[in-house]
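Please see the structure below; I have some questions.
Here the complex is missing a single protein chain, while all its other protein chains stay put.
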C-alpha cells in the first residue's frame, strides 16, 4: 500500500476545520445527556478537545461546581446562585462600596472580597494589591467571554478559587519547568535569555498567576482556560514556551531584559490561535494525551 | 427506605432555606437602618460644615 499524500492532506485539513469538530460535538452532547453528569469524563473531554463554544460556559460551570452533576438540580441551584449574587450586590450598594457607575469588574472584586471576608474598611481604601490586580485582569477577560453578569461573577470567583486551591503550590515551580522544556526545544534561545539577564524577569505573573488574561485575546484565551478549568496548570507552561518559540527571532535580537519583558507583555495579537494550537500539541507530546482521568 | 432518605433531604433543604430567609430579614432591617442613618448624617452635614464631610467623603472614596 502506498501513502496517499492527497488524502492525508485532506484529513489533516478536515481535522482542523470541521469534520472532527462535528464528531467531537456529538460526543460531548452524549456526555451532557448523562444524569448525573460524569465529571471525570467531562474533564477528560476538555483536556483532549476544544470545547464547542455553545457548550463552553455550561461545561465550565459544571466543572467548577457552580452547577451540580445532577441536571435535575440545575434550575434550583441556579436560582440559589442568582439569589446570592443579588444579595451581595444589594448590600454593597447600600454600604456604598459600589454604585451604578462602578465598572462591573470592580463590582466583582468587591463581591469577592466580601465573600472572602477581606473587604477593606472604607477608611482604609488602599490602592489594589497584586492579588486584586490579578483578579481584575481575570475578570476583564471573563467579561469578554461570558455575557450574563451572574454567570460571569460565579465563573470568575470559582475559577480564581479553584486555581488557587488546586495549583497554588505548583505555581512557584512553573518557571523552572518552562526553562526545562525550553532547553529541550530551543537551547539557543534559553542561553540568550539567560545571557542578557531576561530569564528571571519573564512576565511570570502575567502568564502563571493571571493565566494569560490580558496577554492573549479572549478567543485564544478560552481554549487555554478549557485546559486549566478541567485540571491542568501545566498547559500554562507550554503556552509560555510556544510564545517564546514563536517570537524566537525577535527575542534573539533584543539584548536588554526590559526590552524582552516589554515585548512579551505587549505581544502581537495576531497568530495567537496558532500559538495556542501548537502549545496544546506540545503539551500533549510531553505530557501525553489524557485518555482517562488526568 | 428511599422515600425516607428523600424526605429527610427535603427537610434539611427546607431548614437551610428558612435559616436563609431569617438572615435575609435581618439584613434588610440593617440595610434600612443604614440608609436612614446615612441620609440623617448627610442632612446634618450642611449645618456642621467641616465635620459633615466624612459621610459624603466615604461614598466618594469608594467609587
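All chains are identified by letter, namely A and B, in their written order; residue positions are counted from 1 within each chain.
The working rule: a residue touches a chain if its C-beta (ideal position, glycine included) is under 8 Å from a C-beta of that chain, and two chains touch if they have at least 3 such contacts.
Note that the structure is predicted; figures quoted are calculated from it, not measured.
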item	value
Touch criterion as defined above, residue of A:28, A:64 or A:95 at the omitted chain	A:95
On chain A, residues whose C-beta touches the chain left out of the figure	36, 68-70, 72-73, 76-77, 80-81, 83-84, 87-88, 91, 94-95, 114-115, 117, 119, 122
Touching residues (missing chain, whole complex) on chain B	1-2, 5-6, 9, 12-13, 16-17, 19-20, 23-24, 26-27, 30-31, 33-34, 37-38, 40-41, 44, 47-48, 51-52, 54-55
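We adopt the following convention: only the chains that are shown with their structure count from here on.
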item	value
Whole-Å separation of chain centres (CA-atom averages), chain A against chain B	35
